[in-house]
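The complex appears here without one of its protein chains, the remainder shown in place.
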Amino acid sequence: MNEHGNRHTTTRQGGTAVAAKPLKRKKVFTETMLSVRDLHVSFKTFGGEVQALRGVSFDLYKGETLAIVGESGCGKSVTANTIMGLLPHPAGKVKNGSVIFKGRDLTKLDKAGMRKVQGVDISMIFQDPMTALNPTLQVGEQLTEGLRTHQKVSKADAKKKAIELLNVVGIPNPEERLKQYPHQFSGGMRQRIVIAIALICEPELLIADEPTTALDVTIQAQILELFEEIQERTGVSIILITHDLGVVAKIADRIAVMYAGKVIEIGEKREVFYDPQHPYTQGLLASVPRLDLKEEELKPIEGTPPDLFAPPIGCPFTARCPFAMEVCDKVHPPTTELTITHAVDCWLQDDRAKNVFG
Amino acid sequence: MVNHQQNVNVPDEWFKPKGADLDQAESVVRPSLSYWKDAWRRLRKNKLAMGGLIFLVLLTLFAVFAPILSPHNIETTQYANQNQPPSATHWFGTDEKGWDVFTRTWYGARVSLFVGVAAALIDFFIGIIYGGISGYKGGRTDSLMMRVIEILYGLPHLLVVILLMVIMGASLTTIIIALTITGWVGMARIVRGQVLQIKNYEFVTASKSFGAKTPRIIRKNLLPNTMGPIIVQMTLTVPSAIFAEAFLSFLGLGIAAPFASWGVMANDALPVILSGHWWRLFFPAFFISMTMFAFNVLGDGMQDALDPKLRG
Partner (left out) sequence: MAVYIVKRFAMMIATIFIIATLTFFLMHAIPGSPFDEERTSNPTIQANLEKFYKLDQPVIVQYGHYLKSVATFDFGPSIKKPNETVNSLLKRGFPISAELGLITILVAVLSGITLGTFAALRHNGIIDYMAMAFAVVGISVPNFVLATLLIQQLAVNWQILPPATWSSPMHMILPTLALATGPTAIIARLTRSSMLEVLTQDYMKMARAKGLSPARIVLRHALRNALMPVVTIMGTMLAGILTGTFVIEKIFAIPGMGKYFVDSINNRDYPVIMGTTVFYSAFLVFMLFLVDIVYGFLDPRIKLHKKEGDA
């Protein structure tokens, strides 16, 4: 289907696949639940305006897990915060674009309207469970307050639901644990509580911002399994934000690669891992440590991302790209749709680039 | 089959290799300024703090020169000039002994500044020695010395100062002694904390065998960072000492006439304030407040300027 792209990857990178466990039977997703279109977000700082998102578009289907990957500062967390309505006020601002969730544009909702979505339809899981829980409130209160705010639930019913959820996320003795404070829990346990909090109103979308980065490796695996289990039970869609490709390999269905405030490549996991088209994606995959490669074969991507105070006009990766052409500096590449699911922003897809690098 | 696009707006000749330009990618790094220069640059941007600094410089100049240049005698009573409101000859008016309030105000400035700066300096030296030994020795010495500090910290300072002043009698020296006896504790705590930090750092660098570079690192990075909180503490000690002196004077424990402090002048003015002699209270009160204000905003500004955590 796409022999041209395949030739690129094989000649330039050798094998780029990450050691992943065998893919499960492919799930089929048809119903779009979230549509992000041409999203531009800027932050006012003392140094000027940072253009954190510069036209981000993607769709999310019901029941799938979409992983957003990229280096820190590429805009993946800003994307999450924008969807969630958590941009810092008044510094952060949606300049353009839309976030359509179940027929409504979330960027157009006022604060009160957004509160009816937050925690109810869309929930968020934060990176560091050590700081995500309020140290001075009992875990039980933090768990049930969302439920008691959004639904008319009695205290007893809320508690029953909390206990049920703690069982689901794997916390023993939930009844006693509810009365305890966060410092009485281990890091992994706290992340389970954070997940339980996110689930308490049975949301349709879960945004997990680096949910395992702060955890021990053994705990990481447990938490990822918990995500899969929850998705199987509830059919919730998950946006997983991470820079850890191991995590992506384990639970993502599709992958969006972000760079300098743009989605530069998006596709099904299989497509992005085995047939990466953007040189940045290729570099990202080549920089992952693997058991079957010696250390010297690890190839970090040299250089740093561009300054988003004054983003380049052309492709932002040009300065670090081994295949940069003059055109890359001058014009931003158009999006090329390789398959129905796989798209990339790169000038190498242009017919005229074919002969440049042989 | 994939639809490879041909963007017509892009000329064909742009499709030739450019090569990775890593220099450009690395170039977006902020120029590094030295710690003090950086702090000074940020302090200078803080208008309020700079205003405070300028006020204090002017105040010091006036305190030094105004009494020398003043034509008015404030050692013998001048009953001919009693209780005059501000005028061309007596800018701030006169008091009931006929003394020129303008001249006395600058004598008062001398006392207040001297008390404040002396208290801050002595606090600094005692604090450096006590906190330094405590932090450097560590172990049992440290925990014993910290117990002492904890108990002293619980003492109500001004009460102890009052007691000391009652016993020692009121004079410039006794005020400073009384203030420093109780005041060094806070400084000692801070110095100890900073010493512990340096020790920690030495340990880390030594274990990483930085070798000859270590002294340079301590001088270049560590000393400035550890001096920051100490300097801020000193700056904020000055206004609290000035306040304490004024407070004591106001309670009748101030230095004796004719060399008045601002607190003494304010205290003397109390009985006559209702008879309309507003200038007697206004000028000393104004300068106490302004001086404390200046030191406070300068201290705040320095805290912001010196705090490496906020550097970004």
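For reference, chains read A and B in written order, and residue numbers begin at 1 within each chain.
Keep this in mind: a contact is a pair of C-beta atoms (placed from the backbone, for glycine too) under 8 Å apart; a residue touches a chain by one contact, two chains touch by 3 or more.
Just so we're clear, the structure is a prediction, and the values are computed from it rather than from any experiment.
For the chain missing from the display, the contacting residue among A:M124, A:I266 or A:V327 is A:M124, taking the whole complex into account. When you scan A:V94, A:A132 or A:L205 for touch with the missing chain, the hit is A:A132. Although one chain is not displayed, chain B still touches it through residues 143, 146, 150-151, 154-160, 162-164, 166-167, 193, 196, 239, 243, 246-247, 250-253, 266, 269-270, 273-274, 278, 281, 285, 288-290, 292-293, 296-297, 300.
Where chain A meets the chain that is not shown, the touching residues are 84, 86, 111, 114-120, 123-124, 126-128, 131-137, 145-146, 149-150, 181, 183, 194, 197.
Operating definition for what follows: only the chains that are shown with their structure count from here on.
Centre-to-centre separation between chain A and chain B, using Cα means, comes to 48 Å. On the chain B side of its complex with chain A, the touching residues are 1-7, 9-10, 12-22, 24-26, 28. For chain A in complex with chain B, the touching residues are 1-2, 4-5, 302-304, 306-307, 318-331, 334, 336-339, 347, 349-353, 356-357.
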